[in-house]
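Here's a slice of the assembly, chains where they normally sit.
Chain IDs A, B, C and D follow the sequence of writing; residue 1 opens each chain.
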């Protein structure tokens, strides 16, 4: 399972709708509206690199309301939880 | 359950050890070593605000190797998964 | 009582009206027009996290004239004053 | 009463002690340890401009642990509360 953290800024007053549309995308596990310099943080959990490439370039960027994205690919994950099992049930 | 995404820069050549020590902290659910401008991204999942405050100011910042942190508190979460159940088992 | 400091930039010549509308929002204790890189700083004092989430994502961001906000959640407060009593009278 | 919001970065692992020392300074009403790009936000409430000048240049900057400060002078305040009375009791 590949993970990526996507930092997102949206156009004003579209935070909630954009978050909801993002969360429906296949491969997006969680979307948080956050405090600080960014509006949203999405966690992508996908089977392989092709899925990640498609998700980032073809689907996230196409969503209305999204002004700027910065994708941080996860190279390694350290966790007490067995994330692979927890999340892969639904991939 | 409260969530926060912590963007972290570490001193050179300490990425792995710092990630491992972070992942052992109570309240830290996952730690990713990432590409891009940050070295690590930690996901905190805690019971309430006091736990989050203690985690950020008293324990993460005290870890050796951590140069800079930027904590993005999650205000709302949108997800297909029932994160509360999935993660709260271990809180 | 949860506190947050919101750094705000407004569109030109809307500083005063935006400050007044902000100060009327439930949960906003004070709004300062300031010198420096920001136009306004609002202090939010709310009962719990849900109120803060709603205030930031649903109401502040919806105000006309607001271009950019950066919310700094207070994790701990240190003060000679008993802020909880002083401000909670009106919450 | 003059107000100022001081954005502060401290050296690593000195957030709590620095916040406590700041909160003891005459003229400092509240000190928040915060999420986001800054470590602390102090609210200064003083009688006049001379007190503010002395507080910022002579006392805050002299505190050990403080790396960087950015003071945002309040030009106008908008609030439901009668801040002058609430806080001036102790000035």
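As a convention for this text, a contact is a pair of C-beta atoms (placed from the backbone, for glycine too) under 8 Å apart; a residue touches a chain by one contact, two chains touch by 3 or more.
Computed from a prediction, not measured in an experiment: that's the story for all the values here.
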item: Complete complex - number of sequence copies, 4 represented; value: 10
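One rule holds in what follows: only the chains that are shown with their structure count from here on.
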item: Third chains touching both chain C and chain A; value: B, D
item: A-B or A-D - the one linked by more C-beta pairs in contact; value: A-B
item: Chain A and chain D, separation of their C-alpha mean positions in angstrom; value: 37
item: Between chain B and chain D, centroid-to-centroid distance (C-alpha), Å; value: 28
item: Approximate Å spacing (C-alpha centroids) for the pair chain A, chain B; value: 17
item: Where chain D touches two or more other chains at once, by residue number; value: 16, 33, 35-37
item: Chain B - residues contacting chain A, complex; value: 3, 5, 16, 19-20, 22-24, 29-38, 41, 43, 70-81, 83, 86-87, 90
item: Chain C - residues contacting chain B, complex; value: 2, 49, 52-53, 56-57, 73, 75-76
item: Chain C partner contacts - residues on chain A that touch it in the complex; value: 12-13, 15-16, 33, 35-37
